[in-house]
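What you see is the complex with one protein chain gone and the rest in place.
Our next item is subunit A:
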């Protein structure tokens, strides 16, 4: 009995979060199959086959999967899952939509957002915006779960999995993809970036102008507080927090961030946290490894310049 992982990709390569899900799957010490849905997926299948620890890539390729809908993805998973002991995915918007649906089709409970796997059926998962960690035992015959990608080491390359093509079920026709609006950026993806530079509402219209050069210098992604997003200074898809993206980079720099619980829930597992804030009593300083009480409009450009040298 092996592990099935729902893969996520951009049409060319696997997302980093999927490599981390493969890392998490090593907890079972069982063969790992990657389920790859899409249209015209030969290139990404070739990439997936090189992921260390993957035995087989199961490719389900059809025009109607070019933008895979949860209704269709869940049907594919439910059809395959009975041959597996474990079905897992990284806790992304894609998997969060499809896996619970598949679980209900299979009539099994699932565990969301596991940050640790302590036994083959026992998981630690955050609740209450990360203020409580629950240890949960799942006795269902098929273990369905999503994992917090940043809590697990990414699988490397050097694998040589076989690629098997499976027939795609007919579209559910319950839902229709209309269009999408994805932010185009040459910065790394927020959820898996090594460095994240985050800003709060106080940056105002200068959000990009102040933080952009520092992100550029460090090869990092930009993040924002909910307040900065609500005020229209940053797009919603870079919101870090309980209601946005959860990140755990090697370095998190919070500039003008107060440290609301909602935001802390999304970043406090970062390895090194730097806070730059004028208010010495800001809650962010309680989680920061290095705190600098300063005007960010002066300190951030100085930091950018200093790192160039």
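Methods note: a residue touches a chain if its C-beta (ideal position, glycine included) is under 8 Å from a C-beta of that chain, and two chains touch if they have at least 3 such contacts; residues count from 1.
By definition in this document, contacts and distances are computed from a predicted model.
In the listed set "Iron complex transport system permease protein", "Electron transfer flavoprotein subunit beta", "NADH-quinone oxidoreductase subunit K" or "Acetolactate synthase small subunit", the entry agreeing with the UniProt name of the missing subunit chain is "Electron transfer flavoprotein subunit beta". The hidden chain makes contact, of the residues A:4, A:111 or A:222, with A:111. Residues of subunit A in contact with the chain left out of this view: 67, 69-71, 74, 92-94, 96-105, 107-113, 122, 126-140, 172-183, 189-191, 195, 218, 226, 235-237, 242-243, 245, 250-251, 268, 271-274, 285, 287-294, 299, 302-303, 306-307.
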